[in-house]
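Here the structure comes first, spelled out in structure tokens, and everything after it is commentary.
Every protein chain except one is present and positioned as in the full complex.
Chain lettering (A and B) follows the sequence in which the chains are written, and residue indices restart at 1 in each chain.
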Amino acid sequence: MDPTKKTIVVFSGDLDRLMAAFIIAVGAAAMGNEVTMFFTFWGLNALRRDNPPAVKKDFMSRMFGWMMPRGARKAKLSKLNMGGMGTAMMKRVMRNKNVASVDELIGQAQDLGVRLIACTMSMDVMGIKQEELIEGIELGGVASYLGSADEANVNLFI
Amino acid sequence: MDPTKKTIVVFSGDLDRLMAAFIIAVGAAAMGNEVTMFFTFWGLNALRRDNPPAVKKDFMSRMFGWMMPRGARKAKLSKLNMGGMGTAMMKRVMRNKNVASVDELIGQAQDLGVRLIACTMSMDVMGIKQEELIEGIELGGVASYLGSADEANVNLFI
Partner (left out) sequence: MDPTKKTIVVFSGDLDRLMAAFIIAVGAAAMGNEVTMFFTFWGLNALRRDNPPAVKKDFMSRMFGWMMPRGARKAKLSKLNMGGMGTAMMKRVMRNKNVASVDELIGQAQDLGVRLIACTMSMDVMGIKQEELIEGIELGGVASYLGSADEANVNLFI
């Protein structure tokens, strides 16, 4: 076990939970930790790029692709969303208070060497291809997660 | 602390979170870990059997019993449920991609020696009796959870 390693499973795609996950990850990386984040289920959507290249998909994958938010900028609050009004209000307040957006936090995390790993099983089920994700994302499965978690001293599921 | 022990508190009864919890648990057990899962609050519903024997219950317990899903097969997605349509769609895709269902994962977990512990306080509050749970479930309280967590190197709350 290494006291400078941390892992976070990012299961949720909610704006507020993504904020929490990245604030902890960026904070830990800035303090010299090796941080690994695993994006699974709805969390995977945070890594989708805005204008993905056209990829061949079956009908179900196309449906999931349409229904799920493409990128962190489309993420909504888990509470008080109120048809998008609460989310817009929260984002505006955060901008006014100089709190970084999730997109900015992803950039900071990558600059600080945080490893962002997309869960291959979730990609398969949701029909998301690697070229639809932002740059710099690794792919991995549950064994890869467990390998990292075994070496870390803080492991969170968000 | 033992690097081959893991614990997971399964608080949620959502299909997607149950999937995540069991995929991690089964993966860890397959890699030689001793895994203990504590089912509390809504997570307890995943362990309810389909055709429970008749048990005497007070009015409130009967109400909770009716309102909550009986078994993992009745669990719904936390997002995109859309009146059951999204959940059905996700289940179909998972079947097509040969992803095990939660029921199958519970069986695999038990075969691999994962300990499944039902939280006694939750059982008391929700009025669920041991004979309403599937076979092979242990009962325990918060002290039992903390005892296991103290020995483990990965502890998740899902």
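The rule is short, and it goes like this: a contact is a pair of C-beta atoms (placed from the backbone, for glycine too) under 8 Å apart; a residue touches a chain by one contact, two chains touch by 3 or more.
Everything numeric in this text was worked out from a predicted model, so none of it was measured.
By the touch rule set out above, subunit A reaches the unshown chain at residues 1, 3, 16-17, 19-20, 23-24, 27-28, 31, 33, 78-80, 86, 89-90, 92-94, 96-97, 99, 153-158.
Taking the whole complex into account, subunit B touches the unshown chain at residues 1, 9, 11, 13, 40-42, 60, 63-64, 67-68, 121, 124-125, 127, 142-143, 145-146, 149-150, 155-157.
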